[in-house]
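Report on the structure given below.
Only one protein chain is missing from this complex, and each of the others stays in its spot.
Letters A, B and C name the chains as they come in the text, with residue numbers starting at 1 for each one.
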Amino acid sequence: MRLFQAFLALIGISILIFVLVRASGDPTMLYRSSMATEEDIARIKVALGLDKPIPEQYWIFVTDLAQGDLGESLIKKRPVTDMIVERLPNTISLALSSFVVSMLLALFLGVLGATRRDTFLDNGVKFLAILGQALPGFWVAIMAILVFAVYWQLLPPAGTGTPAHFVLPVATMAFFLLPGMMRLVRSSMLDVLDSEYIRLARIKGLPERIVIWKHALRNALIAPLTAAGMIFALLITGAVITENVFNWPGIGRLSIEALVSRDFPVVQGITLMVAVVVLLVNLLVDIMYAYIDPRIRYQQM
Amino acid sequence: MDTTKVMDWDKVRGSTRRMRISSQLTFVLPAAVLLLLVLVAIFAPLLAPYPPTKIAMTERLLPPVFVEGGSTAHPLGTDLIGRDVLSRVIYGARVSLSVSLLVILITASIGTVLGIIAGYLGGRTDAFLMRVTDISLAFPGILIAILLAVILGPGYWTVVLAISILGWAPYARLIRGEALKLREADFVAQARIIGTSPARIMVRHIFPNIINPLIVMATLSVGFVILTEAALSYLGAGIPPPIPSWGNMVSDGRNLIDSAWWISFFPGLAIGLVVLSGNFLGDWIRDKLDPRLRQV
Amino acid sequence: MEGRDLKKYYPVTKGLLQRTVGWVRAVDGVSFTIERGKTLSLVGESGAGKTTTAKAVLLLEQLTSGSILFEGKDLQQFSQLQLKTEYRPRVGAVQQNPWSSMNPRMRVRDIIAEPLVVNTKQSKQQIRSRVLELLQQVELSPEHAECYPHEFSGGQRQRIAVARALALRPSLVVLDEPVSALDVSIRAQIMNLLKDLQGKHNLSYLVIAHNLATVRYMSHSVAIMYLGQIVEYGEAEGLFERPLHPYTRALISASLLAVPEGNGQEIKQIILSGEMPSPLNPPSGCRFHPRCTEAMDMCSKVVPEIRVVGRQWVKCHHYD
Partner (left out) sequence: MSKIILQVEDLRTFFFTRKGVVKAVDGVSFYVREGETFGIVGESGCGKTVTGLSILRLLPEPAGRIVGGKIIFNGTNLLELSKKEMREYRGRMIAMILQDPMTSLNPVYTIGDQIAESVRLHQGLRDEMVEKEVISALRLLKIPSPEILLEDYPFQLSGGMRQRVVGAIAMSCYPRLLIADEPTTALDATIQAQYIALFKEIQKKTNVAIIYITHDFGVIANMCHRVGVMYAGKILETAMTKELFKAPKHPYTSALINSVPRLDRKDDRLYSIEGQPPSLMNLPPGCRFSPRCSMAQAVCSEQEPPEVEISDGHSVSCWGMK
């Protein structure tokens, strides 16, 4: 059922992009140089399959996609797929490490904030979260470079290679991701702590430690999990920005390089690939959901 | 949690008074900042010492006045081609503010209409609209914005369109949730018993009851819109130079960070200040209008 | 008002194609009569189908089968327009929860006037004077008209709800648990008000309730519902003095004060075993037999017919 819906969504997105591509004007415009003749244009049209009817064009577009063929870059004249595959590991390593760091911190600080409300620690964490939500990520990154790389020269300002190169990008990403995630954990934890079954757990005489980390946390995770899709979207957004600030050779950087040179197939390819990943992530979330919440597990059986 | 046995009366009184004062501060300060922003944006030509795009190659990369070598002629310094940073920050307010207002107007309207329809009518309409909303929420919007910028070319209206495409879904989801709750409310059932038409129910019974969350959401999204606009402009997918926008100004300074930090620093600070004010004001309004949400 | 063999089944669907795999028989053959100026109460535990029946009367639910007769005319013969102009205004409703039954954004005068605005073309002046008249009838003062619902207590709100229900001068008012959300000390006020209004305007009431004592105080006749069916029906006095159906007896025993003032002897309580089964798959024969303390062999096999005993009727094999 879920798979079916994901499949439908994929078709929807592919149609949307297809329409966007065609609606954006005559694709031959992109190839046309001032010296191209009418015949040249017609030739390009045939080469691109533009002489065929629209549904057939869409079919070709989709079958190409299904075979992993995302077209060819206008500038580099290389298959888009190759370009993405080449850059992907960098993005994954950056996104994954940032995600793990911020998730762990969010859980820890969120729970702490909810259980020690209005203490010095809670207020400190809240203050950082407020700053994190207000200051633009790219600016924070630049200022971090200024302080840590230019003045103190502790860390490299940009690029990849050593573990030290990870520190600033991951920290900026975490600064960007953490507030939202932490707020989610904190507020859902507060909701749960207010519930009757937590009261009952305390009536049983359970120590606070068990009440919170066993009874409350598992229920409190359900709400943030519904937002996992959004967190993933945030992760990609963060990656695009961070990669650009730190000259990190990932797909975020690639997409902006393509934007600058108006290399349409590359941007389109990245968007499509991300769409597929988004759907996969959401499927994964559904599975995890069922693991945490027995109500859903039993419904589907 | 456990109960403390002894009570300190004065301490409790003191803390409630402190709470009241700080609650007023969280309204007055952000409201003042936002009001200032509006005034600055409106009167930018009067306030700015120079035209924002005036190039003066002889006065390149001047530091701000309080740094050695700075001059009062350019209180916040100048950039690579001698444009006055203060003037550009002032004019940048125009972009941020107008984009915010437009986008919030568009997204709030679309979201409210779709949300009420989905929530009240329910069934297949609801299922379809919410699936679209979910996908839109789960999709990294920045890529759509970049895609649009490639297709349409960067520009003011591209930015408005792109952020609107990103921003309507949270409204739709919130309003739909509220409408769904209200649909089950007894007073809506009562209206149906009386024979009120669905349109009248949606307009007269449901809409007035979602205005509070709508206002809260709109205020809170000032921050989102300004940050997104800035991010897009920073990436080159937003407001194109030479029009000053806080985002593209930070970008201008990126590669000069080791020599002229002020080019990036001040516009970023402006963004932070405005977003912070928007968030605080939103929280304050939420506390006032919707005590249910106060806990968080 | 008369209900004849009302049935409401909800489909249970499953899977991708929303295949119907069964029916929830929420209301399964319910018939009743409400006389002018009298009160009929539907009594039962949650899931007995009493609320669904009331919703059908209020046109909030489409019946699967059966017919409702209003002042001698079958509602199915009414056109949409006739329903709107001739039926709706004649039937009012008061809901259980006075905290949620009013739009918090409307003033009391607009709340009470809403039925008039939607259904009639009266002038502002006419509406205003009618609202004031209604406020007076429910013992609220005219100044209250300008207030918002949140300024009132539960009891006062329920009075406003009653005023709204009476706005169009209905002949029948559906009262869905009218006092159960109120504080014990406030309930009597509202019940007395409802009785007074009934006498004054010759109103018919259809009361939905689970509290038997309230029902006895309010009603002329009573229908005891179990699992979508009426198992016993009759005049309130007779039914409470001489309950026939074992389920009625168990219900009464469950809600009696067990310490009578005088003699101090304890009343033998009837404790039922088990819980009400799912209406998706009701038991064969008499629907009550799995929990009945007096069940016989035939109870699980043969569906009991209506037996008239005195001025009440019952569906139970003990009276065959």
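Everything below uses one rule, namely that a residue touches a chain if its C-beta (ideal position, glycine included) is under 8 Å from a C-beta of that chain, and two chains touch if they have at least 3 such contacts.
Computed from a prediction, not measured in an experiment: that's the story for all the values here.
> Of C:6, C:230 or C:250, which residue touches the hidden chain?
Candidates C:6, C:230 or C:250; residue touching the omitted chain: C:250.
> With respect to the chain omitted from the figure, which of C:31, C:85, C:189 or C:300 is a touching residue?
The one listed residue touching the chain not shown is C:189.
> Which listed residue, C:24, C:197 or C:212, touches the chain dropped from view?
C:212
> With respect to the chain omitted from the figure, which of C:65, C:82, C:129 or C:153 is a touching residue?
Selected residue, touching the omitted chain: C:153.
> Pick out the residues on chain A that sit against the missing chain.
Residue positions of chain A that touch the missing chain: 117-118, 194-197, 199-207, 210, 215, 218-219, 292-295, 298.
> Residue by residue, what part of chain C touches the chain that was omitted?
Residues 45-46, 153, 155, 183-189, 191-192, 195, 210, 212-214, 216-217, 237, 240, 250-261, 264, 269-273, 275-276, 291 of chain C touch the chain absent from view.
We adopt the following convention: only the chains that are shown with their structure count from here on.
> Most central chain by CA mean?
Closest chain centre to the overall C-alpha centroid: B.
> Please compute the C-alpha centroid of chain A, do the same for chain B, then give the distance between them in whole Å.
21
> Taking each chain's centre as the mean position of its Cα atoms, how many Å separate chain B from chain C?
50
> Give every residue of chain C touching chain B within the complex, in rising order.
Spelled out, the residues of chain C in touch with chain B are 58-60, 84, 88-89, 91, 93, 95-97, 100-106, 114-115, 118-119, 164.
> Looking at the complex, which residues from chain A come into contact with chain B?
It is residues 5, 9, 12-13, 17, 20-21, 24-25, 130-131, 133-140, 142-143, 145-146, 150, 157, 183, 186-187, 190-191, 194, 208, 229-230, 232-237, 240-241, 244-245, 255-256, 258-260, 262-264, 267-268, 270-271, 274-275, 278, 281-282 of chain A that touch chain B.
> Flag every residue of chain B that touches chain C in the complex, lowest number first.
So the residues of chain B in touch with chain C come to 185-187, 189-196, 200, 204-205, 208-209.
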